[in-house]
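A short write-up of the structure that comes next.
For this depiction, one protein chain was excluded, whereas all remaining protein chains were kept in their positions.
Per-chain numbering from 1; labels A and B assigned in written order.
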Amino acid sequence: MAFVRLACLTILIIAGSAYADSLVNGSDNPIAGPVVNPQTNPKTDANPVVRFHAWGGSAQVNSYLKWVADRVERKHGIALKHVKLADTSDAVSRVLAEKAADNLHNGSVDLIWINGENFAAMKKNALLAKGWVGDIANFALTNPDSNSAMVTDFGEPTLGMEAPWGKASMVFYYRKSHFDSYNKPVPQTIHALLQFSQQQPGRFTYPVVTDYLGISFIKYAAIALNSSNQSLFYKPVTQNALEKITPSLWTYLDALHPTMWRNGEYMVRQASQLQRLIGSGELSLAFSFTAAEIPSAVERFDLPRDVRTFAMSDGSLANVHFIGLTFNSPNQAAAKTVVNFLLSPKAQAKKQRLQVWGDDTVLDTNLLSPSQKSMFETQQSHPSALDKSQSTPLYAEPHASWTDALRQAWEERYGARY
Amino acid sequence: MALTLRELEIFKGSALLLSLDVTVDEGEILTVMGPSGSGKSTLLQAIAGHLDTPFSFSGSISIDGTNLASQPPHRRGVGVMFQDALLFEHMTVEQNIMFAMPSAKYQTKSRKREAVAKLLHAVELDEMQHRVVTTLSGGQQSRISLLRTLAAEPQAVLLDEPFSKLDTALRQHIREWTFTQLRERNIPALLVTHDSADAVSAGGQAIELSSC
Partner (left out) sequence: MSNFNSQSTPRSRPQSKPLSKPLYKNRNRSLAQGHFNRIAVCAKWLLLCLLIIPVAAGVIGVFLPAMGYFPAIGANQFDFRVFAALFDVAGIHTMMWLSLFTGVVATVIAALFAFVLLSVFYRSQMLSRLQIVLSPFLVLPHAGAAIALVFLLSPSGFFARLFTFNSSAIASANEGVFLFDSYGISIILALVLKETPFVLLMAISVMSQPLIREKINGYFKAGTALGYSPIAIFFKLVLPIVFPQIRLPLLAVLVFAVSNVEIPLILGPNDPSTLAVAVLHWFNHIDLSMRLQASSAAVVQVGIAVFAIIVMLAVEKGFTFYGKKWLQRGKRHVTDKAISAIAYLLLIAYVVLVVSAIYTLVAFSFAKQWTFPNIIPADVTMVHWNTVLDAVLTPLSNTVLLGVSVSFSALVLVLLTLESEPLNTGKTRASLLLPTALFLPLLVPGVAFLYGLVWFQQLILKDAVWFHVYVAHMVYVIPYVYLSLAVAYRKFDNRYVMVALSLGKSPMGVFFLVKLPLLIGPILVAFALGLAISFSQYLPTLLTTGGAISTVTTEAVALAAGSSARLSAAYVVIQAVMPLCGFGLAWWLSNILFKPSTTKISTNKSSTGKSVRSV
């Protein structure tokens, strides 16, 4: 065993910091009134624990949630635990499995960050608590009565099962130095994108369709390539509708794939890898659903300074993302307290700051007091940030049923890529 | 004190390896000789209680009429010495000897210390107490090893070629010294060796085993 002979390294000895696995108290909390403060003394053993299952692939989101956890601990004595998911469907199938195993009151997931088909799946299987969102005091600030996007998730009514948390739309970003050396304009439409990729092979790709951003790109392409049939996308999918829109999509992708990074033979599994490849310079053009992550990635040196962000002129896919409360959460009262905090002007304003996360608020700023409003007006411009003065058409998300239909059709044609 | 082996038969599997019927009187040193594989060491292991499969034995082994076979090795009061001194390297000389002393006899640590000093003094190894054993010469190690064995106050001692690793000049000296110590204490001993000079010096009965 020669490796013991290796030079003894400067050792970081971790004092066995006892990690007490928070066992859930089995009591089935009755659903309390609006937001109650469940604990006045955070030091007692009965500190409620709220497990928030949320995608954990972004350092910004993770540190924002850490800040949230600090606040709710201090203010409400709630231990908020961010369970970092690589894939949100992991948590969905966990809750589903719990339901199958007849675990109706003591689930391991309290809150879950979802939208789209994950929500549709949870709704279909009745995995979410119903009608709880009305109990959240700050939910009124989203102006749900006149803003249907706050109560509709990919065409599905939310029925009070999930509270809106943030807004996002698809943006593209590119390496300016690359385009300077190609001496080419930056593509502004879906057709220009193909032209670019044909002229500069290997400089663009999109993630596999099991990835959220991957399927979003397919939706964007499908809508943009079928501008005359757009209304089809906002009704539940039918075989007929699918057959109408796929021909132009396949023609496009058949042409695009061989020109992509690695000749389209390998496609990245996760959207976050796109950013990595832009950073390393292998890609020249990529896209994201969180415009704010681009300048903040530049600030963190993960992207070079010559990165610029823009929105496609033929339209951007836009959606709202939500927080669901599971039907079998043993900590519903505490979980609602957390959600109310997440919807507070303070938390929303912090989230919208570029340096923090840059996720657009779901609050209707017209309903806020002047002092609350001012918290949202501290944005500085960044050369890599999206110029918000430009207005581009937004595509609402197609009905949730389209996601599966498009994905299946894609996988049948191009192979399931795990 | 006398060590008696009565109709002792040692088997390897089902094959008889050796049989023996002998009494070693107190102060006597019985020499057992024989070629490799004749079962010399196995005989010692049977007496000390370390016999392992595939070996087994029948007959009786007793000291002053007490049957040893029913005792676990550590209750037999039979000291063993090998060709290596086998001093415990994580202990000093003093700790090695104190390790062997019966706790019942010495109530306190300081009593043990005094006893160690006395033992060392008697063999002219004064001031050795706190030496690290790996710094000792071969002859010193052999002597400490015997002192350690004697400190346990054994009722019999088994010697498995204890001098074979020492060079000729030293061997004779250590041998005489060892035998003297054993005789002085009236301990019956059984010596296994290749060296006929050992047998002569031991002066007791001698048994030659045949190869099998």
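The working rule: contacts are C-beta pairs under 8 Å (C-beta built on N, C-alpha and C of every residue); 3 or more make two chains touch, one makes a residue touch a chain.
This is a predicted model, so every value here is computed, not measured.
Of the listed residues A:157, A:185 or A:281, the one in contact with the hidden chain in the full complex is A:281. Residue-wise, the contact with the chain that is not shown comes from A:272, picked out of A:143, A:230, A:272 or A:355. When the omitted chain is restored, the residue from B:2, B:91 or B:170 that touches it is B:91. For chain A, the residues touching the chain absent from view are 1-9, 11-14, 16-19, 21, 23-24, 51, 56-59, 62-63, 66, 83-87, 89-94, 96-97, 100-101, 103, 106, 108, 118, 121, 177-178, 181, 201-203, 208, 210, 261-263, 265-270, 272-273, 275-276, 279-284, 293, 297, 300-302, 304-305, 412, 415-418. Summarising the interface, chain B meets the missing chain with residues 7, 9, 11, 14-16, 18-22, 33, 45, 48-53, 55-59, 69-82, 84, 86, 88-92, 95, 99-100, 102, 127, 130-135, 148-149, 151-152, 154, 158, 196, 199-200, 203-210, 212.
Here, only the chains that are shown with their structure count from here on.
Inter-chain centre distance (chain A to chain B, centres taken as mean C-alpha positions): 78 Å.
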